[in-house]
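Structure below; questions to follow.
Removed from the display is one protein chain of the complex; every other protein chain stays in position.
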Amino acid sequence: MSERLHRLLLGLAGLAGFGLLLEALPRWGVVSDRYLPPTSRILGELFERARHRPLWDAVFNTLGTWAIGLVVAVAAAVVLGMVIGTVPLLRAFTASTIEFLRPIPSVAWISAAIVLYGPVKMGTLLIVVYAAFWQMLVQVLHGVADVDPVARDTARSYRLGPLARIRWVTLPTALPYLATGLRLAATVALILTVTGELFVGTPGLGADILRASSSGATAGVYALVVVTGLLGVAANLLFRTVERRALSWHPSVRTEVPA
Amino acid sequence: MHRRLAATLFSTALLVAVAGCGDDGGDGGDDQPTGPAGRDQVTVGLIPIVDVAPLFLGIEQGFFEDRNIDVTTDFAAGGAEIIPGVQSGTYDFGFSNVISLMLAQASGIELKVVANGNNSTGVDGEDFGSLMVPVDSPVQSAAELGDATIAINTLNNISDPVVRESVRKAGGDPAGIEFVGVPFPEMEAALANGDADAVFVVEPFQTIIRNNGVGRSVASSWVDAAPDLTVAAYFTSTAMIDENPDLVQRFTEAMTEALAFANENEEAVRNVITTYTDMQPQLASEITLPAWPPEINRASSERLAQLAIQDGLLAEPPDLDALYP
Partner (left out) sequence: MRVLGWLLWRLVLIFALPAVLVALWWQLSADSSHFLFRPLSEIWEAFRETWDRQRLVEDVLPSLNRLARGYALSLVLGIGLGVLVGSSRTLRSLLEPVLEFLRAIPPPVLIPLIALFAGLGDARRVVIIIAGCVWPILLNTVEGVRAVDEVLADTCRSYRIRGGRRLYHLVLRSASPQIMTGARQALAIGIILMVIGELQGTQDGIGHTIEQFQTSFQYAQMWSGVILLGLLGVALSLLFRLADQWVLRWYHGLRATEKER
């Protein structure tokens, strides 16, 4: 059979095996079924919840917070990154500040977000935007820095204005980096959206998980975790496709810029 | 090709963002928004627990509507969120336990209690919270827990002094207690695994732990702390009272009516609990409910404050004239 079909079948077999394992463990008494309900019960709970509105409200809330946070962070990072990246002096002066602010864990803002905004979108957005922004900024800066000096000089000798230069020289070079940055930022943003909902209480999947957990509805917690995972997988697939499209014409293959 | 892709992504993101925007929670602000027919819109910050059932009952029965108030409830994780939320105007009213309110006052946050929240049942052995030990533990009375590891929901808050008082009342010395912070849903596992010698839990976890045969109660700490202890209350910021005293007055009246109704209609309470929590009806019918007297028990708060000072939570007595109505 074809290579792809072979891989697909193996993948499905892996998933099935995993599901069976989680069905067997509680049923055989290896783990208490109060702490790990069997897969069948989790899926049952999932389908039950999918039939009612609250689950979908939560999904939309999470997606909404995620989208807003991502758009804001990416827009800010691209603009700032392009500006800083093209002016060497700016880059030199801001390097230390960026290196200092970047590793600050965004969860440090959880406490502040809670106090400032309470369980509304803004609190979680603070955390999401902060983390996603830095992911994207770093990639943009590397993208701009990677511009071929010959191409840049050629553009200058043809007297292309700064905007035209960005469009024809900088952007195409930086595009793979931007695509990678987008994927990384999106991943981080989703994780922090759900985290924010869990701790700050913003409406969404994270908040629902907290509520299910507080009511002792363990199967519900697992069901919501599955939904969150599926969302993450879908997001990852989407942005990987985007990244591949952006890379498809680029001669060299780039991966995440290390360090 | 890239432009189209980018445009598609961007517009999708925007669409989802707009769709997700619709469910935003409370919206702070000094101006009281008025809804249809000139009704006041208020947002109340709450924890989704049994204690706040009267508020939901009041909404259901129309006590707020009768007074031209439209209530929106917002769930938070705890007093540490709700109190700053009220202070900053995100919420108009909030619900928190008495110790949290005293701590907030001590750090300069200006709040005022407007209505009673909930009280202990006052009946030893039949309260909505208790100190529990593993079912097969040799411990028979709280006196033996003087050196124990005890799991409580929030450190340096109300559970601390009331548990210590249980130990004292039983004849023990609480000086050696080690408190660990554990969220309520994890308390059952903590008892079962032996991670904690005892836990202080409230409903529904008290009933869950009993039903699962994991633990049994040795003390009713709310009862030990003070007779008919007021555990929590509804409050607002002093700024709100200055700006809109009439609204606060009406809210208080509605809330008081709701508390009285809750006290008389146990069935309705148990029903409404299943609407705002994930609790199953079976469990909701088994749990022990708090008492909901319409008046705050100020004497019990004074006693609680004494205990808090004794156990090092508060530095000095709170100004209850400023804090209480």
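Order of writing sets the labels: A and B. Residues in every chain begin at 1.
Just so it is clear, contacts are C-beta pairs under 8 Å (C-beta built on N, C-alpha and C of every residue); 3 or more make two chains touch, one makes a residue touch a chain.
Remember, it's a predicted structure, so these values are computed and weren't measured experimentally.
Asks: Taking the entire complex into account, which one of B:V123, B:V180 or B:A299 touches the absent chain?
Replies: From the options B:V123, B:V180 or B:A299, the contact with the absent chain belongs to B:V180.
Asks: Using the touch definition from the top, which of B:I47, B:L131 or B:A190 touches the missing chain?
Replies: Checking the options B:I47, B:L131 or B:A190, the one contacting the hidden chain is B:A190.
Asks: Give the residue, chosen from B:I69, B:V133, B:A151 or B:A291, that touches the chain omitted from the document.
Replies: Looking across B:I69, B:V133, B:A151 or B:A291, the contact with the absent chain belongs to B:A151.
Asks: Spell out, residue by residue, where the missing chain touches chain B.
Replies: 78-80, 83-84, 87-88, 103-104, 107-109, 151, 154-157, 178, 180-183, 185-186, 189-190, 193, 195-196
Asks: Can you list where chain A touches the absent chain?
Replies: Touch with the absent chain occurs at residues 6-7, 10-15, 17-18, 31, 35-36, 92-97, 99-112, 114-116, 190-192, 194-195, 198-199, 206, 209-210, 213, 218, 221-222, 224-225, 228-233, 235-236, 255-256, 258-259.
Quick note on the criterion: only the chains that are shown with their structure count from here on.
Asks: Touching chain B in the complex: which residues of chain A?
Replies: So the residues of chain A touching chain B come out as 34-35, 57, 60-68, 70-71, 114-121, 175, 199-203, 207, 210-217, 220, 242, 245-246.
Asks: So in the complex, the part of chain B that touches chain A is made up of which residues?
Replies: 1-2, 5, 9-10, 13-14, 16-27, 45, 48-49, 74-77, 80-82, 84-85, 88, 90-91, 183-185, 189, 204-205, 208, 212, 277-279, 283
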